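The complex is shown incomplete by one protein chain, all other protein chains being positioned as in the whole.
Labels run A, B and C following the written order; every chain starts at residue 1.
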Amino acid sequence: MEIPYTVETRADTGLNNVKLGIWLFLASEVMLFGGLFSSYVLLRVGAMEWPAGSEILSVPLATFNTIVLIGSSVTMVMAWASLKLKDLPKYKLYMGATVVLALVFLAVKAYEYGDKFSHDLYPSESTFLGIYFLITGLHGLHIVGGIIVNSFLLLPGVKMWHTAPERFTNRVEAAGLYWHFVDLVWIFLFPVLYLL
Amino acid sequence: MDNVATVEHARAEHEAEHEHELGFWQKYVFSQDHKVIGIWYAITALLFLLFGFSLMMMMRWQIAYPGQPIPFIGGWLGDANAPGGIMLPEFYNQLGAMHGTIMVFLGVVPLAVGGFGNFVVPLQIGAPDMAFPRLNMASYWAYFVGGIIMLASFFAPGGAANSGWTSYTPLSVIATQGQTWWLIGMTFLITSSLLGSINFIVTIVQLRAPGLTWMRLPFFVWAQLVTAFLLLLAFPPLEAAAFLQLMDRLAGTSFFLPSGLVVSGQALEVSGGGSPLLWQHLFWFLAHPEVYVLILPAMGIVAEVIANNTRKPLWGYRVMVYSLVFLGFMSFIVWAHHMFMTGMGTLISAFFQTTTMIISIPSIIILSALFISLYGASIRFTTPMLFALAFLPMFGIGGLTGLPLGLAVADIHLHDTYYVIGHFHYVVAPGTLLALFAGIYYWFPKATGRKMNDLLGKIHFWGSFIFINGVFMPMFIQGLAGMNRRMYEGGRAYQHVQDVLQWNSFMSWSAWGLGLFQIFFIINFFMSIWRGEKTTNNPWEATTLEWETPSPPPHGNFVTPPEANRGPYEYSVPGAPSDFTPQGQRL
Amino acid sequence: MSVDSAEDIRKHVKIYITVFAALMVLTIVTVGVSYINVAVPLAITMALIIATIKGSLVASYFMHLVSEKSPIYWTLILTAVFFAALMFLPLLTMLDGIGR
Partner (left out) sequence: MWELLGLPPQASAHAADVDQLIVLLHWMMAILFVGWGAFFLYTLVRFRQSANPKADYAGVKSHNSSYLDVVLALVEAVLLIGFAIPAWATRVDALPAEGESTVVRVVAKQFEWHIHYPGPDGIFGRTAIDLITPTNAIGLDRSDPAAADDLTTINQFNMPVDKPVIVHLSTQDVIHSFAIAELRVKQDVIPGQDIPVWFVPTLTGNFEINCSQLCGLGHYRMRGFVSIQTESEFQDWFAEEMAFQTGN
């Protein structure tokens, strides 16, 4: 017996396995970042003093990065839409753009980190910097993960398009859901860490 | 489906075909078959249980006979741990922390969820495998690596983690290196559980056989589904907490360290401003749901075995399912009942006391339903049934003693005494462990095609049942007298517990007696794998779908596509030709 | 999702572009607001409201939550409830502590 509903949807749930799986994964991710946000709030409310993020961190760089990441979310969803329209070259274009934008994001992030370190601002400096490095670091790792997955879908993985197009589209959709989630986390991180 | 010959034939053919496809490594070591993975999980977990128990048997020596060299093995423990065979307090604390960690995260959960869940759930829902076989393999190996890291941590400088399985900060932040290993090990175990829980939920939601509607699911599957949700949503905050603590230990942050700490007369050089209680919140946000992860699969097993051996449907199946779901939901909002003594105000403690009382109700309903299921039954006292029946009062005692702990005022006296130890061991050891044994005896024929020896099984049962009560019952006496837990000398120094000290040696001897009787199990287990009496596909005359496939089931599980035509426990249906009507039997 | 016709997808694409524009505008607004000096609680509220709007846009359109199936809704509702518990109960416990 083959495992059913890997590609086709199950009638009574309206889902395929991958779709449900990725959403469950994202639910756990919500709780992971939830734990960190909760820590942030608790530490901040309990703290004697709390620095303004904008005085330590660079708001322009982060604004730029926000735009980059949102942009990559759009290219990601366009990549999926292109597959739906059976337009492989466009898919490659958009997926390529997603990966490039993600790399830009990381490069900016690396520059930010380097800048902090060069001013002797390490996580041990203050609770604010500690949580800043931890959350953005974890988010950065998620970006790296996304880059790996997306690059795979762009280069070696794309072969599947020719053998099992629907399955491939589902995979891209799942990767997209993950990628939008990473974007979504950043949308909250940005004001919380940089602006407040 | 009774056409054994064709089934056997099909199976042989099937196996031959797979022998070609898969080499030894893929078939047994990097297998993606849920049954092989489940068995691997179970055996690894049993070994960890044995190891965790051995740690405790050493500790029980120190508690009963403090300051005396440990017999037989004392000399092997090394001068850093037990010079001259006499255990040091540092080592006692390591053993305590690792006993808790190993039993919970490496023993019971992997056995109950990874082992039984993996092996049984796809069979019971009529699926060919788990939804994501490769993920399943990954979660086993993450578990394995996590376990190895935990074991290796005993050899780290300063030994293994020694701040309790709860790892309360700041103690754990300033603890020796073993704590870092513990945190990394936990990260692997958490990853393993998360991958596993996604797999279970998708499998149960998506791969149910035709006709297997929600209210026709075996109770065990329901229990696994709720358990998977608990793991999925409660574990990530602990992962976050582990990252925070790793930062505190390795990067010099002070998330859990307030300003102005002085350790050994030396001011701590950190930025300060952290909150020690933050750790407790994140830890118990997981650890309370986790205790239901320990109990729900056990309840599931017990429900299966009881339905099968009473030869009648479970009483109040629907209500049991609703209670189970409600229990799972509530378990997320009671966690701070572990923190009553940390300085809680009236309002918030009232909230957590209320939720704690509320959560006891569904447990009571489930247990009552199981008791009532016995009424009007035709009870077969098979070995699995003995274990399952014993579960009921044992869980009852454990659950009932949870109530005084749940009211903050009563908890003043009982918190961190042996009463707590007694409470939770009654639920996890005489409760869950016995249920797990029931499961092993019950599904062993399905996994191996052979039955375990009944006489050895009964000896194992009675020995375990008597001695396990001998270990844990006196804990309530000691706890009510106010004896603290985590006492290296077994509380010897304190005047108010002098009258209950004599129980220490009684309990320790009971623990060793308990250990002795496990030998019957181990012998039985391994002997039966090769020598056990061969059985049919459905030796217990059970109704659920796993019994409609060959024992052991072939790769892909079902020879004919399964379907469900009725509820899970249609035993003794009036007018039916036999006293069990399999779920898959055509109408 | 295999039922989506090419026509539907083209319509989607238009929506994506609109959402993208909205997200850009909102980003500028958040940053802009942070430069005006308002009281801290107000600033926090505004920033979080805008972030929530942005987040909902991403979730609803890019992640297609506007037209998802019920098992996923249930999972997410459950997650949201526990997320709220995780965010607020520790905080309330701290604020109601007797040792301040």
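We adopt the following convention: a residue touches a chain if its C-beta (ideal position, glycine included) is under 8 Å from a C-beta of that chain, and two chains touch if they have at least 3 such contacts.
Everything numeric here is computed off the predicted structure, so don't read it as measured data.
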Shown chains that the omitted chain touches within the full complex: B, C
Hidden-chain contact residue, picked from the options B:400, B:473 or B:527: B:400
From B:368, B:565 or B:585, residue that would touch the chain that is not displayed: B:368
Among B:487, B:501 or B:542, residue touching the chain not depicted: B:487
Those residues of subunit B which, in the complete complex, touch the missing chain: 88-90, 93, 162-164, 168, 170-171, 174, 257-265, 267, 275-277, 310-313, 315, 341-346, 349-350, 353-354, 357, 360-361, 364-365, 367-369, 371-381, 389, 392-393, 396-397, 400-401, 403-404, 407-410, 412-417, 477, 480-482, 484, 486-489, 491, 493-496, 499-500, 571-574, 579
Touching residues on subunit C - with respect to the absent chain: 97-100
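Rule of thumb we're sticking to: only the chains that are shown with their structure count from here on.
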Euclidean distance of C-alpha centroids - subunit A vs subunit B, Å: 34
Touching two or more other chains - residues of subunit B: 205, 233-234, 237, 275, 278, 281-282, 285
Touching two or more other chains - residues of subunit A: 13, 15, 20, 24, 27, 31, 34-35, 38, 42, 46
Complex contacts: residues of subunit B adjacent to subunit A: 127-129, 131-133, 194, 197-199, 201-202, 205-207, 232-241, 243-244, 247, 251-255, 259, 270-271, 273-275, 278, 281-282, 285, 556-558, 561
Subunit A-facing residues of subunit C, complex: 1-2, 4, 6, 9-10, 12-13, 16-17, 19-20, 23-24, 27, 30-31, 34, 40, 43-44, 47-48, 50-51, 54-55, 58-59, 62-63, 69-72, 75-76, 78-80, 82-83, 86-87, 90-91, 94-95
Subunit A residues touching subunit C - in the complex, by the definition given at the top: 9, 13-15, 19-20, 23-24, 27, 30-31, 34-35, 37-38, 41-42, 45-46, 54, 59, 63, 66-67, 70-71, 73-74, 76-78, 81, 84-85, 166, 173, 176-177, 180-181, 183-184, 187-188, 190-192, 195-196
